[in-house]
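Everything below concerns the one structure shown next.
Note that one protein chain of the assembly has been removed; the remaining protein chains are unaltered in position.
Chains: A and B, in written order; residue numbering restarts at 1 for each.
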Amino acid sequence: MEDIMSNAQTKIMRETVREMDLTANLKWRRTKDFLFAVTGLMTLLFAICVLLALFIDLAMTGVPRISAEFFMNFPSRFPEKAGILSAWVGSLAVMITTAFVAIPVGVAAGIYLEEYAPKNIFTKIIELNIINLAGVPSITFGLMALGLFVYKLKFGQSILTAGMTLGLLVLPIVIVTTREAIRTIPNSIREASYGLGASHWQTIQHHVLPYSSGGILTGVIISLSRAIGETAPLITVGALTFIAFLPTAPVSDVFPFVSFQWLHDAFTVMPIQMFNWVSRPQTEFHVNAAATGTVLLIMTLLMNGIAIFIRYRFRRRMKW
Amino acid sequence: MSELKAFTSANHPTRRWRRIKDRLIETVLFLAAASSVLVTIGIVYILVSESLPFFSHVSLVEFLTEREWTPMFSDAKFGIRPLIAGTFMATFIAVCVAIPLGTIVSAYLSEYVRPSMREALKPILELLAAVPSVVYGYFALLFVTPLLQKLMPELGGFSVLSAGIVMGIMIIPYVSSLSEDAMRSVPTHLREASAALGSTKFQTTLRVVIPSAFSGITSAYVLGISRALGETMVVAIAAGMQPNLTLDPTEPAATITAFIVQVSLGDLPHGSIGYQSIYVAGLTLLFITLVFNIVGMWIRSRVQEKE
Partner (left out) sequence: MSPQFEIPATSTTKFNLGHQTEFLRSQVKSLSFSYNPKDKVILKNVSLPIFDKKVTALIGPSGCGKTTLLRCFNRMHDLYNEVSYDGEILLYPESKNILSRDVDPMEVRMRIGMVFQKPNPFPKTIYENVAYGLRVRGIKKKSYMDEKIELSLQHAGLWSEVKDRLHAQATSLSGGQQQRLCIARALVTDPEILLLDEPTSALDPISTSHIEELIVELKKDVTILIVTHNLHQAARCSDYTAFMYLGDLIEYGPSNQIFTNPSDKRTENYITGRFG
């Protein structure tokens, strides 16, 4: 041991620290600790209170307005006659289209990145791109869709355009949650499957996908709940705010009995209807906006609740 | 039995088909993953190509120095500055709300709350981000603004302040969720080392956990800022849509996003100057977001280098 100072000097130093009166300091440190715990709790409660205030404020104004007619009427110049028929049907149609775009592509991409992707520059680019895509403002997706889907590909300002726009917008959420769900499956399961002679895809099909289905479903529901409330990109692609008709029915009485004409119809959705009403000066329309908002909020909370429930059940069931 | 044996041979038709199927599936899956890159390319390509014609009408100098943005007027002026001022102001207010509150909440959840409690609280907190932004717009205009008017009677019906505060609350979960993940991934042995030296939980949090999780916390902040920059409906509803070169948050002003919404609501012929102007605005927004993300990456790499 080089450089050890003489014991005598060491002793002097040791005494000084040990004999410092640190009790007052300790008290103050404990107080700060306590104060932070209180601040943290208060902040958390504040956030939850804001959520409650928002919900109560909306419900108190909106709930009295909700009735069967409100769901069965088209928008109108007269606030008391106006309803959200075209809006909720539009939301439903757009959601279905969104799901058909986002789920297959997102889940497939997630599987590829977790199960197949080699460690190379392409994979790195794809991964980086997905992270960055999640931070791109949603309105730029709308601008892209307006230029590409509406004008270049001539899909028009239709349900198809809207569904594809939102599908691409929520794609990163589906991909990321799919990957997270797949990642929780331990490698030993895969090895067991390979050990029995299964191919790569068989392993995925029989083991990876079924075991991660709960997580994937959670991601899908979360992404759709995000899509149902999205407004700005749909305004940009040119969703109309006043629609007094419904899309073409998907079933018809002439051969082949199903029709996809509805994909090309003009549409409005609930958040746009709400935006339209909240932007008007008359208070009566604000009541309609609150009612629409309540419906929208209940749907969003419901979807999130289901997602949390599935995640919880799935975690309990799957113990590796 | 013999069939099983035959299957083991590499040239058995079922096995060959299995191999081909595997290749095929891999290709399809790869295309799906690659499509996400196509989305990015699509966004950049459309935004750039649709806004290029704009600069044949308006010089870059005018775009950057003109103090007014009135593309829909007959006497049109194309200075982006009022929109950028509005965007930054709204973002700044939102960040002033979200970063302190989000960081406190994440430190509290990560270090002070029992795991079972945390599992219950996190989903509730994340609901803040799940509420549709148009509902937040309603809340800002018809609840927060009247509330603020009680404190500041001179506040008008539309203000950046109210929109910014609500936006800040909205992005708390974006900040807190990632920060909390980062803090919780700080290894336990560092907390123990700090505790063994006699520090309180608060000192451990402040001096060990937060510095160790700095990289992840930066990502959380960058995500929060990106969200605030791109948020549309809250500002479109509660801040008014009037481009206004001001730094006074009690005034109404338009952000880039609010302007795009305002123009999109009207009739917009393809190729008109109004049409081009929303693309220029969108491109500017994308550029600003990109700069923030690059700054974030740079800060993170600086920190990682030091370690």
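Here is the rule we go by: a residue touches a chain if its C-beta (ideal position, glycine included) is under 8 Å from a C-beta of that chain, and two chains touch if they have at least 3 such contacts.
If you're wondering where the values come from, they're calculated on a predicted model, not measured in any experiment.
If you put the hidden chain back, the residue from B:S133, B:T200, B:S226 or B:T289 that touches it is B:T200. For the options B:L128, B:I171, B:V208 or B:L285, the residue in contact with the chain missing from this view is B:V208.
Within the complete assembly, residues 187, 189-200, 203, 207-208, 211-212, 306-307 of chain B touch the chain that is not shown. Annotation for chain A: contacts to the undisplayed chain at residues 1-5, 7, 10-11, 13-14, 17-18, 20, 22-23, 25-26, 28-30.
Basically, only the chains that are shown with their structure count from here on.
Centroid to centroid, with C-alpha atoms defining each point, chain A and chain B lie 13 Å apart. Across the complex, chain B meets chain A through its residues 18-19, 21-22, 25-26, 28-30, 32-37, 39-40, 42-43, 46-47, 49-50, 101, 104-105, 107-109, 112, 121, 123-128, 130-139, 141-143, 169, 172, 199-203, 205, 222-223, 226-227, 229-233, 236-237, 257, 260-261, 264-265, 268, 270, 278-279, 282, 285-286, 289, 293. Touching chain B in their complex are the following residues of chain A: 29-30, 32-33, 36-37, 39-41, 43-44, 46-48, 50-51, 53-54, 57-58, 104-106, 108-109, 111-113, 116-117, 122, 125-126, 129-130, 132-144, 146-148, 151, 168, 171-172, 175, 199-202, 222, 225-226, 228-232, 235-236, 238, 241, 271-272, 274-275, 278-279, 286, 289-290, 293, 296-297, 300-301, 304, 308.
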